[in-house]
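Please see the structure below; I have some questions.
Just one protein chain is left out here, and the rest sit where they should.
Just so it is clear, A, B and C label the chains in written order, and each chain counts residues from 1 on its own.
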């Protein structure tokens, strides 16, 4: 029995291991779904049913955590591994929630469990590739963040001085202007706040022409890096053409 | 006569083959246009005319299918090829529609016929290149979909707790919040629902800064891969610089 | 005198040639500005002044055209070169406009003159690079256009069946749905028309996830190709690493 359980929680390639993982994954999505359904006004009346289901889910997750702890070769390592830490974060809030009042808020942590999909090796590989890339282009990203912040601030200050007098209720302060700048430079453009003066509109256009590129670059940067890594992974010669040429035989 | 028909449906390079293909293509677009025109309220009164035209189109498509079947060297292969399957999907609904009530709905399948443009070899080549690329970056796309879903969920849960109390009618449940998150992270920003609290706006800005890149990456990834393939296709050396060096003559 | 004029219109490097080009460029922008100012309701009363200025500009452009024609080494070549054709398009409408009623409409052609900036060799180089790239990725662009059209049609048909019953005034026909699809898949999202049903919103989200990438790819494709060409232009080895290796000395 113990052997069976050990195989189940440790060996993800065994039959019971696969099933166990699937069940846990299903439970995670199930608990996330509940998390959303609870907020639907029409379903408020079933809150007791939700609570019961919640208890069941948490108990299962707790048992799983204990099992993993039990069969972990190195207890210390297990406790301080980020994966088990996420699992703990996902169940702890429930027990804490008896102290605090806002049950729902603390339950947000549960959705951290979704991260566990990266346990599957080939995904964690892709993920680690991203992490590497982020490290490589960290400086560029920092520089771009600074430039973005600078443009955002410039846009906010500028539009405030253009629009404040005409729309004192919409552009009340530079903070409202910042909200406009954020919604505009990301091209979301809700339309809740926009310039109406000629100066403000010309300013907006200039800022967009300058700022748009800057805001859009990071993702392009990551994509380009990724495809390079991809390529390097697929056909090594492409990225490192230093392979020796066959020495001519005498 | 039979020879003529066979040439027409099988040999796309022959004169009659070319004409036949053009006629079929034209009919496809014509039927799609009808499909749209039928929904225009002002044209409801011509619904009988539409029906007649529809019958004509379907009969022609049926005849075409039968001809292709007749002259197919391997009947079995033909029936189970994706192209003829699409053709079947495009005509079958009509005959089924006598059973069901909603004629229009089943006719959606007809628009699948548009896919037949990929019969032209050079387009199907490009298409197959895309398929290959999608296969290559499948893992990245999966990882990004998961991350996107995660960010989307985080954004929905977060904005709900920020805005629900202030706008209980707009952010009724996390599902409404999800609609907001989808419209925001894709930068569509309809403006039907947006945060008004300071906390919600700051949260939106942070989520946008983090999420925008993530959502935008896949397309950039595909584009970068494509241009690489492109380039590989055009000047092979560029992507595989392992060309043998001229052996030194003794 | 004739020599001076010839130098002016033919030799763009001579002093008078430079000045002449600048004057023409200035006139182009001046006439475009007038073109816009004329539409301002407040300035309608000055329409006579606008007309006079317009006549002056056209006369100058006509003289320029005649001068270029006069000093062109090969008259035939000149007349049928795309540059002089644009120049002709820019002045002809004025003379034709005495026949037609809508003076403004025909004057749109004048803005074609802006294209003449590409006369400056280094810009025309960059432009020709783009043309080459467009040729290279033409098939991909065609395939993507087809796919985009397909997704657009699918989105329109789908949203129509989801939203028509709930919003018969907004989603009147599939053509209105197409307007929605165009505004949504390009992420413009005016907010004049959007889904309100649960089904419609989920459908929108799915379509966005699928369609966004597709719509965004072409520009990414061009950018990637461009940077490759750029790079090839800058350090030849990078894109063509087939440089001969130094033959070993005996």
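Heads up, the rule we're going with is that contacts are C-beta pairs under 8 Å (C-beta built on N, C-alpha and C of every residue); 3 or more make two chains touch, one makes a residue touch a chain.
Predicted model, so just to flag it, every value in this text is computed and none were measured.
Peer 1: Of the residues listed, B:158, B:191 or B:211, which one is in contact with the missing chain?
Peer 2: B:191
Peer 1: Of the residues in chain A, which ones touch the absent chain?
Peer 2: Counting over the whole complex, chain A touches the hidden chain at residues 136-137, 139-140, 142-143, 146, 149-150, 153-154, 156-157, 160-161, 164, 172-175, 178, 184, 187-191, 194, 198, 201, 204-205, 208-209, 212-214, 216-221, 223-225, 228, 239-242, 244-245, 247-248, 250.
Peer 1: Could I get the residues of chain C that touch the absent chain, sorted low to high?
Peer 2: The list for chain C reads 32, 35-36, 39-41, 104-105, 108, 111, 114-115, 117-118, 122-123, 125-127, 130, 145, 148, 175, 178-179, 182-183, 186-192, 215-216, 218-220, 222-224, 226-228, 230-231, 234-235, 237-238, 241, 243, 245-246, 248, 250.
Peer 1: Would you write out the residues of chain B that touch the absent chain, in ascending order?
Peer 2: 187, 189-191, 220, 223-224, 241, 245, 248
Rule of thumb we're sticking to: only the chains that are shown with their structure count from here on.
Peer 1: Write the angle of the rotation needed to overlay chain B on chain C, where the fit uses Cα atoms and the result is rounded to the nearest 5°.
Peer 2: The C-alpha superposition of chain B onto chain C needs 90 degrees.
Peer 1: So what's the Cα centroid distance for chain A and chain C, whole Å?
Peer 2: Taking the mean C-alpha position of each chain, the two centres sit 39 Å apart.
Peer 1: Could you tell me the distance, in whole angstrom, between the mean C-alpha positions of chain A and chain B?
Peer 2: The answer is 28 Å.
Peer 1: Give the residues of chain C that touch two or more other chains, as numbers and ranges in rising order.
Peer 2: Residues 187, 189-191, 220, 223-224, 241, 245.
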